[in-house]
Every structure is written in structure tokens, then in C-alpha cells.
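Just one protein chain is left out here, and the rest sit where they should.
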Amino acid sequence: MSQSLIDHRGPQFAGLLREVLDGLKKIFQASRSEIILNPGSGTGAWESCVVNTLSPGDRVLGCVNGHFSTRFCDTAQAHGIEVQKIEVPYGTATPADSVEERLRQDKERRIKAVLVLHNETSTGIVTDIAAIRRAMDRADHPALLLVDVVSSLASIDFRFDEWRVDVALTGPQKGLMLPPGMAILAVSEGALRANQSAKCGRYFWDWAPVLERNAHGEFPYTPATALIFGLKESLAMLEEEGLANVFSRHARLAEACRRAVKAMGLKLLAKKVEESSNTLTAVCIPEGFDSDAYLAHAQKTLELPLGPGLGEVKGKIFRIGHLGSLNELELLGALAGVEMTLTSFGVPIPLGAGLAAAETYLLQTAPDGLGRGR
Amino acid sequence: MSQSLIDHRGPQFAGLLREVLDGLKKIFQASRSEIILNPGSGTGAWESCVVNTLSPGDRVLGCVNGHFSTRFCDTAQAHGIEVQKIEVPYGTATPADSVEERLRQDKERRIKAVLVLHNETSTGIVTDIAAIRRAMDRADHPALLLVDVVSSLASIDFRFDEWRVDVALTGPQKGLMLPPGMAILAVSEGALRANQSAKCGRYFWDWAPVLERNAHGEFPYTPATALIFGLKESLAMLEEEGLANVFSRHARLAEACRRAVKAMGLKLLAKKVEESSNTLTAVCIPEGFDSDAYLAHAQKTLELPLGPGLGEVKGKIFRIGHLGSLNELELLGALAGVEMTLTSFGVPIPLGAGLAAAETYLLQTAPDGLGRGR
Amino acid sequence: MSQSLIDHRGPQFAGLLREVLDGLKKIFQASRSEIILNPGSGTGAWESCVVNTLSPGDRVLGCVNGHFSTRFCDTAQAHGIEVQKIEVPYGTATPADSVEERLRQDKERRIKAVLVLHNETSTGIVTDIAAIRRAMDRADHPALLLVDVVSSLASIDFRFDEWRVDVALTGPQKGLMLPPGMAILAVSEGALRANQSAKCGRYFWDWAPVLERNAHGEFPYTPATALIFGLKESLAMLEEEGLANVFSRHARLAEACRRAVKAMGLKLLAKKVEESSNTLTAVCIPEGFDSDAYLAHAQKTLELPLGPGLGEVKGKIFRIGHLGSLNELELLGALAGVEMTLTSFGVPIPLGAGLAAAETYLLQTAPDGLGRGR
Partner (left out) sequence: MSQSLIDHRGPQFAGLLREVLDGLKKIFQASRSEIILNPGSGTGAWESCVVNTLSPGDRVLGCVNGHFSTRFCDTAQAHGIEVQKIEVPYGTATPADSVEERLRQDKERRIKAVLVLHNETSTGIVTDIAAIRRAMDRADHPALLLVDVVSSLASIDFRFDEWRVDVALTGPQKGLMLPPGMAILAVSEGALRANQSAKCGRYFWDWAPVLERNAHGEFPYTPATALIFGLKESLAMLEEEGLANVFSRHARLAEACRRAVKAMGLKLLAKKVEESSNTLTAVCIPEGFDSDAYLAHAQKTLELPLGPGLGEVKGKIFRIGHLGSLNELELLGALAGVEMTLTSFGVPIPLGAGLAAAETYLLQTAPDGLGRGR
């Protein structure tokens, strides 16, 4: 009866919540943090991050290397915050040196925060957050380090404590393998101090009542209970596999994907292998072809779910996702689909070549001797 | 493969979204409106409503008659808006005359909006929104009419168009019978005009990109897809039953509940029958008893899910929910649970009396002769 | 890919099967037995029992006190077995003395088995299987003891080992709280010996290949995998509650139901309280009323799921089920439904009286002081 009225206020829920919050700390590698859960999305998580740590008129430094990093900065601007941007081409990562330089120039310490994406989902580029932190240290700058880990958490090694991140934010629908519908943040003590003086208007996103009520196993308003139950399962799966294994599994599939793409004769958007994402691969479509038209063709003929080019690379790239619970056979099936649909779209591809390259790499790197026969 | 990356961008999703938006307009009785869906909650819906229609420094008139109407006003205040309140005791509705009077006093037309709850969930009181609209008309005041229908939509008759409401807001977890996790708003043309000049900081909640992308069957960010699928089912169920039948079903169960409570010798919090909610009933616990302790007892002994008293009536009332898909037998089971747990808690109740009263009323009002035997 | 071809042959399935078979032995209280699972039903379990232990031309003693015990005997007859019956009126149990007497008369030991229902589902009568075993011992008769526990296992105390039962048979859809679709048997060493010489034609039901392949974690043919997964969950729930608690929970709800029925002024079909079933209660409808018509009325008006009278008591009784995961509030809701639908059907019932009786009893017997308040 009217479960929705109260079932998120009983003692059972309190235990579940505690378990989920503790489990998320392990995934963020953030023992010294608080976890904030809101119904929301990645965009909501940006807003939660911005309005809780900053004030209208503040200045921040935005590391921009793709569509989603641009929008993270847009979120700050929408709340009256001045964003100074370091912009680099799509397909590259923000150099830590540039961050250091800008921060050194900020003699008056007006920059309150550095905004950066660990993995730029629109281009498949990983930025070295440890290097960014070292750059901030070298500049001896007190800005907060605010990191989007939407498409890296629980897939690519991310270390909240070790890298002294102040806010890391994500959603449940990527590495946590759940449906979308939530904003998930890890926040440091420094971020909590900033929260006390931050002047951006907020009520729903305000961290203070969430933390206060979470301490009693409750929420200040109706939480997304189904996702909280789901998180329990996801965290158990990740715990069972072990985070290190999760990271190396993603690295192995990603490299197989990249080798397949190259064997097909296509170019990767990522300029450097060490900046290549292990959760998705952005592929350049050859000159003379429109990637949006190709995606529509791939969807129509084989229901192949590829991601489009966004922003500057619209029509020029497509993205292959390989994160979460994807296994070898599913990746190979998807790569076969890429081979077939590119061919039928008119892009000349040697059928089977990409697959052979992926198979060869996967066999060479099979865990624990499983690649060897009799 | 990486479904989450794009499955909310295909043609199938566009068709689903159109169907759900159209269906919600019928439920809001709001043919001349736009529907806005966000991952969120009722609290998020308040924030969406406030930041999209108002600016810091604006003045609004808040109708306060319980815990949730207070918090709706708090949301506005958190965004720098001045709230003038009409406060009436818990258990009563805001008189339309008071609204008229306040608006007449506002010669300079500084009040930008009237904030009101159709059904105050903390007390089970329904406010007559049609009367509020007539009061605003009599005062010839241009303020927006912003209405929380969280615990009334799809349960108690609510007419967006006819009453010229500007924003009506709710979540999926009450009359729409889904898990929580979404903010659902119907907005008028007037609200959309206000949106253009509203200065509150916003990015995630901003209506403009949602409306623009919805027109192409998309969202500006990852939507709560599972709930959108769920809405399709809920709307089909409501359509099949017919809105008028849904309203009369709730009215009948609510009256049975009230008669049972009175037959148990207990008092209703609602002072007037015409202000009594058809979705939940707030019951006063007799002097000398603490309703929070009673709720803990009821939860522990029979896992009976009752709502607590909030705000001014904390410890003094408990709430029986009777909305959504609840049927006669479930209501009677719950009322039996109330009889038993009150008795074992030490409140002297004539066992069976409440049930007999409810059964009698339900038999007298059985639809279409079903109450008659051979 | 083609999971159905082989997923019931992997090592994971073998572990699941072992766990489920061991768990079922605990529920049957049958450490010295083998468990046989087939896709099927209770009727299939009768057939499995008969064709695996008997030969055409054999004679058996059938204890008949209702519709289902009659059909158990019919199963034997359909396979060319001669059934001598001890028939007692519906609403009573087979006296152990009658069994003893018949077996003593069988000087030539031609009776190969005694067929008996622990709980006759059509009448709600429990037969004392321990007493039947003692009667067989007193007669020093070697017949097999074949017991239907379809509506008693995991609800009413049944002791396979202690009572030296030879075959106990059931389905998943009663005390095991699963959908129907399976025949579940516990078989003794004596039954396995009988199996070797039993001449009834059989292939699908044959125990030998099932036992042989189960020993390797497999089945000789495609098993009902979904139900085997379900059994794992059911067994875990029963284990967590504890069998003794499961039995006393059923006993308490059943007594509450019987008291409610009597307080409504109706008669129970069961003549003796010690023979009354704790899983269902058969209620006599007053003279002048037809229970089949009443059931149709209850179904139509409140979707109240009651069982009909079968065989000799067709039109004369209706049955209230109270087994499995049913809780107090659901029972009280169902009893309220009985009060309301009887009234509207024209049977004069004091509304609320039955509920008050049930509530009073449940409060008096609330476990562990939970019935007491402050």
C-alpha cells in the first residue's frame, strides 16, 4: 500500500544505502570522501558540482577537448561563472603544462576551480588527471580539481584520493552497467568547505541536506530507489571481478578494437595511443563519406548501435563503445557489423581483416593461459 | 553494446517519447501545454518550476498549509526569491479569498507567481485550484499560477487548461504508479513567455533545450529511459480505465477509509470533508500517544507502511495512503492492520468496527450493481 | 546463442542442481532419500510414483477422502493396477485403524502399496501419516507407503525419514511458492528396490536415467531450468525463516481463518479440529445457496480467488487458501472480501465479525511479544 510514500524510509533502506555508499567509495578509490546520489544524469551531476562549490562571478579554468568538456563549461557559465578555456583539438588531451602555465599566471588566485574530463566521451580521449594534479601542485594553486568521470569510472583506473580530486562526477549507465537516471558524485573535504561559501542558488542539488539525512539512512526527498537497488548488484559484480581486472579487461578489448579499426584501413581520431580511451573508440570515416549517414545506414541494416560525431567532428567520425559488461564475442560481433555496414555503405573494407586482427590480439593476450589449447 | 550511448537517440525512442508526451497531456487535461520530463523528483520539479519562470529578487505568494507547501516556498527562497506566505493551520486549505485579498493589495504587481499545492501530502488536504484561479481573476492579477500536483495527478480531478494553470508539476511514483526518479511538468504558453526572461541560473533544468530536442524526438542529455518506458504502460492503464473512473475509484476508497477511521473512534486531521484528500488520509493519534512510536511499532509488527506526521504535526498524526492501483481488498487489509497495531500499541479500538464501516460503505457504493447478489 | 541446446549441461548447472536437491531433502525431512525432478505437475507426480514402483495387475490400498485422493487412485487404475479403497466421507481423514485392519486381512501380502494424501486439497483435511505408518507396522505389512504432499510440503510438518515414507510427491506451486510446471518426488531405498522390478511402461518418467545423470549434474532430457533456478530462491527463503517457523506461521493463520469463518456464522467442512488443514479451509455454504454461483460472484465483484467444491461437495463448499508467502494483512483482506461478497450474494453475515475474531486471535498469538504495545 502506497509503498512510494515511505519505503525509502525504513531500516532496510538505511542498510542498503550505507552499503551502496561504501561500495561507491571503493570504486572511486576515494576513502576520504562523501558520496552524493541524486536522481539526475551526467548533466545534472555537472550542475550539482558547479552550484555546490562556486558562486556567480567566480572564475574557473576549463579544459576543453571535445563536445562534453565544452558543455561542462557551459554549465558553469549558465550559473554566472566566468570560464577561461584551454582549448585543444578534438582527438587530443589537455596538456598538463598548459594548466600549470595558466595557473601560474593567475597571481591573484582568482581561479577557483579546474574543470576537466577524465575521458572525453565525444572523442575517446583520456586526460592524465595525475599529471593535472602535479601541474596544479607545481603552480602551488589552491583551485579545486573538478573531474567528470562519466565514461571512465569502473572502466579506466581513476584514483580520487591519490590524485587529490575534489569532485568526481558520473552517472550509473556506463561502467556501472545500469539504466540512466542518477547523478553520482564523490566530494572531498575541500569541496565540502567550498560548499559552505558557495553562493549559487540551489535547493534540489544542495549537498548539505543530503549528507545530513544520509547519515540517518534517509534522503531529503524521494530517491531513485530502483537504481539504488541496482547499484548494490553492480557493485557486487565489480567487487567479485576485482577493479584491477575490470581495468585490464577494458584495456584488452579496447586495444583489440583499435587494431581491428586499423586493419580495416581506417584512422583513429586519437593522435596518441597513450591518450586513447579504453571505453570507446572514435573512428574517422574516410573523406567523401558522411558519418551521420553511415550511422543511419548501420542502424537500419543491422541495428548496430554506434555513436555519432558531435560538435566539431560531426559527420566525420563514428564511435564504437566497449565498456561495461561487453565480452569478446559481443565486441567481435559488433566489429563484424562495422565491416559489413561500411562495405554496404560503399567504404571499401577488406572483409574479415579487422576481425582477424582483433582475434589475433585477443588470443595473444588471453588471460592465464586460456588462449593455449591442448 | 554500449546501448546507453545511443539507444535514446533512435527512431523507436522518438515514437515512444511522442506517445508519452501526448498521453501525459491528457492526464494533465492540458491540451494547450508543453510537457517537460527530467530525471529528478518532486523536489527537482519544484526547482525546475522556480528557476525556469522566476528571477532572483522576484516576489511570489506562497500558499502554506503543511510541510510540503513550506518546502515548495523554501525552494523559491533558496534561489533568491522573496516569498510572501499565506499560512493556515495544518488540516485546512488556503482560502481563495485570502489569495484575492493579497493580490488586490499588490497594486504594483510585484508578485510574479502564486505557489500552491493541489493536494498537501503531509496533511491530506485538497485546495480548490479553480477557486484560486477565480480569485486571481477577480483581483485581475497577472501572476503565474504554479501548482504542485505530486499526490493528486491521475487520482483527483485536476484541469490544467480549464483552470488556466501555468505550471503543474509531479513525479511518477504516486498516481502514475511507477518507481520514483523523474520530474514531470506541464507548462503553459504564459510560463514559456516567463521562461524567456527568467534570470535564475540553470543548465540541467533549462526548459529551452529540452523542448528544442524533444521536437526531434531526443533529449539534450541521457533521459531516465526505464521510466519513460514505464510511463507508456501507466498511461495505457489509465486510458483503459478512463480518467473519470480513476477519480471516482479513488473517491470511493478514500471515503471508505475515512468512515473506517471514524468508526475506530479516531479523529481525522482534515477539518472539512470537501477538503479531504482522496489519495491519503491523515489520522490524529489520541492524546498521550506518539505517532512516530506508533509507526515504528506498526512497521515492526506487521510491516504496515504508514506515513509519519511531518513539520507541525510530527508525532501527532499518521497517514494512510490509498492511491494508485490500490484495490478494495488491499485497503481493507491495511485497515485491519491499523486496527491490530493500534490495539497492540495500547490505543483502545473496537476490533472490526472500522472494517465493518468500510465494508458497509463499499457494498452500498459498489459499481454497476456488483454489490447486489442473486 | 542457442542457449537452450546446452545451458543445462555446464558446470554451473551441476552446482545449482546439487544445491537444489540437497535443499529439497531438508524440506522433505528426508536425509535418506533421492529427489527426482521432472517437468510435470502433481498429476504427473502421481504417474511418476505409480509407474516406477508398481506393475500392471498389482493391488494397492487407496485411502479416499476427497476428490484428489480419488484421482490418485484413478492414476493407478489407468495403469492396470487394482485399487482397493477405504472410503470415508469428505471432511474426515482416513482412520489408521482401517488401514491396519485391511492390511491384516491381506494374508497373502498381495497389497503392494498404500496410497494416501497428507492433505486432501479438495476438503482441507490432514491425515496423520505417522499413525498410518504405525498401523502398517502393527500389521507387519511390507507395502510401500506412497504419500501425496502436494498441499502440505513446506507448510505442514511432514517427516519422510521418521515416518518411513517410501514416496512423497508434490509440485512447486504451493508451499514452494513457485509457478507450476514440475513433479517433485522424494523416494526411499525401498521405493528404489521396487523400481527395479516395476513393470509399468515408462520412458519419460523412468527414475533410473534421472538418477544416473543427476549424479553427473545433468538430466537425461531438457529440464525445466527456470523452475530449478526458482527452487534455489524458494529454498533459501524457507531456510532463512526456518521450517519450524514456517509450520507455526501456517498454523496461526489457519486458526485465524477458521475462527473468522465460525464468527461469520458459517460451518467448516472439517469435522475435527485436529484434522483441519493449515494450508486451506473448506467452508460450507448455507443451505439454499450454490457455492459455484457464489464463487463466480466473488470473482466478478472483487476478483477474490476462492477454490470451488469438487466431486461430492461440488456446489456445497468453497475453499480459502492460506499457504505459501501469505501474510496477516493479505489474509485479513481476503476475509474482508469473503464477508463482503457473501453479503452481496445474499448470505446474511454480520459485517466485521469474522475480521474481529481473526484480529483478536492474531493479536493474542503474536510472536515474541510483538502483539504488545508500549
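Here the chain labels run A, B and C in written order, and each chain numbers its own residues starting at 1.
Keep this in mind: a residue touches a chain if its C-beta (ideal position, glycine included) is under 8 Å from a C-beta of that chain, and two chains touch if they have at least 3 such contacts.
Everything numeric in this text was worked out from a predicted model, so none of it was measured.
Engineer: Please provide the labels of all shown chains that the missing chain touches.
Structural biologist: A, C
Engineer: Just one of A:55, A:77, A:98 or A:343 touches the chain that is missing; which is it?
Structural biologist: Of these options, the touching residue for the absent chain is A:343.
Engineer: Looking at the full complex, which residue from C:17, C:323, C:349 or C:362 touches the chain that isn't shown here?
Structural biologist: Answering carefully, the residue with contact to the hidden chain is C:323.
Engineer: Which listed residue (C:223, C:309 or C:354) would be found touching the missing chain in the intact complex?
Structural biologist: C:223
Engineer: Counting contacts across the full complex, list the positions on chain C that touch the omitted chain.
Structural biologist: Spelled out for chain C, the touching residues are 1-10, 38-44, 46-47, 50-51, 56, 74-75, 78-80, 121, 171, 173-174, 179-183, 200-206, 220-227, 280, 299, 305-308, 319-324, 326, 330-331, 333-334.
Engineer: Counting contacts across the full complex, list the positions on chain A that touch the omitted chain.
Structural biologist: Against the missing chain, chain A presents residues 293, 297, 300-304, 327-330, 332-334, 336-337, 339-340, 343-347, 351-353, 355-357, 359-360, 362-363, 366, 370-374.
The definition used in the following text is that only the chains that are shown with their structure count from here on.
Engineer: Tell me the shape of the graph of touching chains, choosing from line, ring, star, complete and other.
Structural biologist: Contact map by chain: line.
Engineer: Taking the mean of the C-alpha atoms as each chain's centre, how many Å separate chain A from chain B?
Structural biologist: Each chain's C-alpha centroid was found; their separation is 36 Å.
Engineer: From the C-alpha centre of chain A to that of chain C, how far is it in Å?
Structural biologist: 55
Engineer: Which positions in chain A touch two or more other chains at once?
Structural biologist: Chain A, residues with two or more chain partners: not present.
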